[in-house]
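A single protein chain has been omitted; all remaining protein chains appear in their positions.
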Amino acid sequence: MKRKLRYGMVGGGQGAFIGAVHRMAANLDGQMELVAGAFSTDLKNSQRTGEQLFLNPSRIYKTYEEMARVEAKLPAEERMDFVSIVTPNFLHAPVASTFLKAGFHVVCDKPMTLTLSEAKALRGAARKAGRVFALTHNYTGYPMVKEARELVRSGKLGRILKVVAEYPQGWLLDKIESDGQKQAAWRLDPKRAGASSCVGDIGTHAEHLGRYITGLHIEELCAEFTSFLPGRRLEDDASMLIRYQGGAKGVLHCSQISCGEENNLNIRVYGTKGSLAWRQEEPNDLRFSPKGEPTRILRRGNADLSDAAKKFTRLPPGHPEAFIEAFANIYLEAAAAIRAHASGKKAAAFDFPTVDDGVEGMAFIETCVKSAKAGGKWTKFAKI
Amino acid sequence: MKRKLRYGMVGGGQGAFIGAVHRMAANLDGQMELVAGAFSTDLKNSQRTGEQLFLNPSRIYKTYEEMARVEAKLPAEERMDFVSIVTPNFLHAPVASTFLKAGFHVVCDKPMTLTLSEAKALRGAARKAGRVFALTHNYTGYPMVKEARELVRSGKLGRILKVVAEYPQGWLLDKIESDGQKQAAWRLDPKRAGASSCVGDIGTHAEHLGRYITGLHIEELCAEFTSFLPGRRLEDDASMLIRYQGGAKGVLHCSQISCGEENNLNIRVYGTKGSLAWRQEEPNDLRFSPKGEPTRILRRGNADLSDAAKKFTRLPPGHPEAFIEAFANIYLEAAAAIRAHASGKKAAAFDFPTVDDGVEGMAFIETCVKSAKAGGKWTKFAKI
Amino acid sequence: MKRKLRYGMVGGGQGAFIGAVHRMAANLDGQMELVAGAFSTDLKNSQRTGEQLFLNPSRIYKTYEEMARVEAKLPAEERMDFVSIVTPNFLHAPVASTFLKAGFHVVCDKPMTLTLSEAKALRGAARKAGRVFALTHNYTGYPMVKEARELVRSGKLGRILKVVAEYPQGWLLDKIESDGQKQAAWRLDPKRAGASSCVGDIGTHAEHLGRYITGLHIEELCAEFTSFLPGRRLEDDASMLIRYQGGAKGVLHCSQISCGEENNLNIRVYGTKGSLAWRQEEPNDLRFSPKGEPTRILRRGNADLSDAAKKFTRLPPGHPEAFIEAFANIYLEAAAAIRAHASGKKAAAFDFPTVDDGVEGMAFIETCVKSAKAGGKWTKFAKI
Partner (left out) sequence: MKRKLRYGMVGGGQGAFIGAVHRMAANLDGQMELVAGAFSTDLKNSQRTGEQLFLNPSRIYKTYEEMARVEAKLPAEERMDFVSIVTPNFLHAPVASTFLKAGFHVVCDKPMTLTLSEAKALRGAARKAGRVFALTHNYTGYPMVKEARELVRSGKLGRILKVVAEYPQGWLLDKIESDGQKQAAWRLDPKRAGASSCVGDIGTHAEHLGRYITGLHIEELCAEFTSFLPGRRLEDDASMLIRYQGGAKGVLHCSQISCGEENNLNIRVYGTKGSLAWRQEEPNDLRFSPKGEPTRILRRGNADLSDAAKKFTRLPPGHPEAFIEAFANIYLEAAAAIRAHASGKKAAAFDFPTVDDGVEGMAFIETCVKSAKAGGKWTKFAKI
């Protein structure tokens, strides 16, 4: 397919945050172009957004259903190839299902759905449609996260004993959901966000990050949820103790009320032969501590890294890459999978989060909620 | 008392670690001198130790009981003023009681005793004796930890919401207790260390640090203990979720099997108006993040710090102080209290950990053990 | 101009480094699209590059002269708006002059030309053409560099006393110019790079960074050049002492043979009331130390920053931005200036490096070369 891929976007109108990030990520490598959108339930907003993005007004749609229907009927040389879904959580499943049914590939923000059962249904729909489904757990797009996974896979850490994953933020320390902050409002609203705010939004990133790097799956966990600000119906802070399958242990905590914290996702993995540490706010470094030897600072871009990391690297060492580049790596891989699908060739394995990751993420959220509601009782991981 | 204080030491013979630290801490400020010792149950070791320390051979004792008895009868101008106890845990209580009864002040390593009930008994003995009892929770001797406490006390953090305290080490990742490593051997032996290895040795430091800074006491906790190395009878890793009195939440984890970690005690305290972060391996920095403003790096030695921090500072900013200096601060304050006691003056409040801290520390250990044995059940903090 | 800007590229074929960076920077914000190219003197390379970039084969040109000529005659709705020049140094001036004369705006890599006199001639050509000329001193595109400038401008540093700027790299520690490394080969060849390798490539970035932040101009300097690897005709390491106009002093050193260094451009500015420090490899932090107060860590994305920094910020705090985003900021501003030019409106002041910066940069290089050749003699800054 010797052309840019074409995509449409649902959500991401003016006032939203993550939509613009998806667009920059998609733009970065010049591999795809935005051609259509239903950016907002407010058509005017949607049209203004389209205008700012230099889109053809005829491809700004009133609803996502209309968009799916009309785009599906466009001639092949105009029709979009995939949809990017950047709405609040409750719309992920209906929008994704609609576009899958209409024959489009899907890139969808996380958490994948409102509930685990909805996630399983969506998994079924994706399998049935036979289309690419990519979930933007963007932090696993970082090259040094991929390097971390390679360290584990290569056995350099030995058997994993302990995982500590944190995701503290401070942006909800004030009650901004009452002051018209759009994202805060829906993230704390069970109808639009689901049964969890903090775990659903960021805890699930930390869980995916740990699973991606270590390959470990949770056996059971014990969760403590707190809503520190009065009147909140969902938790703004959560801490979990984890027992992994096979005997490793974990601590995972996340917060939206931790003053001074910006987006401090970080992970440490301790094994019998070595350990590693990575922090999202300085993503070009990966610390690796082999037993009995000094800690090494592995740095993105260097020749001594694995092919898995190199593949997702654009710049030489010392020219830092960051959030958007990592996000773009998810898009790049999804695009590669879509091109492989189009070419009819048997797609090689691609390195992006899938609908299965979405199901496991929703299972994580539901298990946490269940444990927390039971007063912090140890709870078996939900069936996936 | 226009002379150096005189002290004797129980424990700390050749091959031991912490005894030498206590002696350097006591030496540093030229306020006290070592005059007597029962350094080891092996008299030869004790004598060699005494010789290396230039002690008078007549004041090297075969047993601590003999030392207490003989020293108590020496004339006032020779007799030691206090004893420093640096034995394995199981001896703390009997040695301390013996010296208290003989009229000596006591500086004792932590954890204070083998069990909570023993701790309470020792508290009674100390009160009855009316002597100074200092417990070397040395990390709260750091000036920037004192500054942290002042930040909380002054209200600059607002109401405390969340405390994250960690103490990962990696020194027991190999089974060195089987290879003659003396400290490893007794720390993993329930008879000599008590019901816990990891929490007793280092978790209790993290708990004390959090309590010292925030003033918060634990209401209940949920503990997960693991013995990762086969054959260990005590845990080498522990993680706790904490509910504090008054509604704050906590995460505390400690480990002796975390590869690459040296002595990485650290704490973060998040309040409604600000947060702070401190890390023992870079103890001259304290990060303070007031809400809505940039993080400040408070540095030991500067004029803008509180009197509480300045009092325990020896060097100008940028001339780093570290572990021994912090340890020496405990000794300095204990010495000041002993001098105040000797002068008959009503002692002002001194800033060192006391027998009450020792009781609360033992209660913490016992509560953790109880919860862990019950499979990680939420457990009320033991009565103190 | 309600459309994307269109641009062509000269240089940047397969095997080159910086061309791809320019393209990603131009792509990022969806404000411009690549439509034409003369990517290489090797037409096959150029065609392959064009194909990979999904360009229309008819707009791949054999020479830049042909490109300028043909594009200038295309209808307005097809014709490119500006050219991006990413060739080795010796081609900057002829290519830029050609496109300026043909009526195009120019974005050009640095150093601007081979010599100072050539730079002055190009300045004349740009002024005469009345077109936008942007020079990609990309490091001053970082938001926290803009914040640094605002700190100085606002007087928070007081009068500037001392500036320390460093740019160490290690990539030329081996003689890779003999092994077919394309970039190394031309950078160390006086015919293609000019009279300096290290200062021309990176020292000039450090000089621009210092000037951008402080507004200081150099009065005289003393330069020490070294070619550590035998056979090199240009320096691979340089150190300069600087006397600024008005009495401030400077130290500036740069290197291509500093083992372990990646792209460690950094600067510290010390004034009578405060100081600042910034490091390119962790570009989201800016340290600000007001006199008598703790150092503050200013962080990109926060509400407390200046408008100058906020304007060039895409993501919330803690979602790091990096090299490509900073580079894109130069493109964004150049694009805004081009749109303003097209609209006939009097262009407001835009924040990107201009042809005047290029002249001053070339004067810096020539002054350094002159001083170094005279054995490190103090030398007045060349007339600009």
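Order of writing sets the labels: A, B and C. Residues in every chain begin at 1.
Everything below uses one rule, namely that contacts are C-beta pairs under 8 Å (C-beta built on N, C-alpha and C of every residue); 3 or more make two chains touch, one makes a residue touch a chain.
Here the structure is a predicted model, which is why all the values come from computation and not from measurement.
Chemist: Could you tell me which displayed chains border the chain that was left out of the figure?
Modeler: A, B, C
Chemist: Kindly state which of the options C:Q31, C:S258 or C:T313 is in contact with the chain not pictured.
Modeler: Touching the chain that is not displayed is residue C:S258.
Chemist: Can you say which of B:G130, B:G155, B:G215 or B:G318 touches the chain missing from this structure?
Modeler: B:G318
Chemist: May I ask which residue of C:V164, C:I267, C:I338 or C:A382 touches the chain that does not appear here?
Modeler: C:V164
Chemist: Which of C:Q14, C:T226 or C:S306 sits in contact with the chain that's absent?
Modeler: The missing chain is touched by C:T226.
Chemist: Applying the definition given at the start, please give the residues of chain C touching the unseen chain.
Modeler: Within chain C, the residues touching the omitted chain are 157, 161-162, 164, 166, 168, 170, 173, 222, 224, 226, 228, 237, 239, 241, 243, 249, 251, 253, 255, 257-261, 268, 270-275, 277, 287, 289-291, 295, 375-376, 378.
Chemist: At which residues does chain B meet the chain that is not included here?
Modeler: Per the touch rule, chain B residues meeting the hidden chain are 2-4, 17, 20-21, 23-24, 27-30, 34, 51, 53-54, 169, 171, 261-264, 280-284, 299, 301, 314-325.
Chemist: If you put the missing chain back, which residues of chain A would it touch?
Modeler: 288, 292-299, 302-304
Convention: only the chains that are shown with their structure count from here on.
Chemist: Average the CA atoms of each chain to get its centre, and name the chain whose centre is farthest from that of chain A.
Modeler: Between chain A and the rest, the longest centre separation is with B.
Chemist: Between chain A and chain B, what is the separation of their C-alpha centroids in Å?
Modeler: The computed centroid separation for chain A versus chain B comes out at 44 Å.
Chemist: Using mean CA coordinates as chain centres, what's the gap between chain B and chain C in Å?
Modeler: It comes to 55 Å between the two C-alpha centres.
Chemist: Could you tell me which residues belong to chain A and also touch two or more other chains?
Modeler: In chain A, the residues touching two or more other chains are 261.
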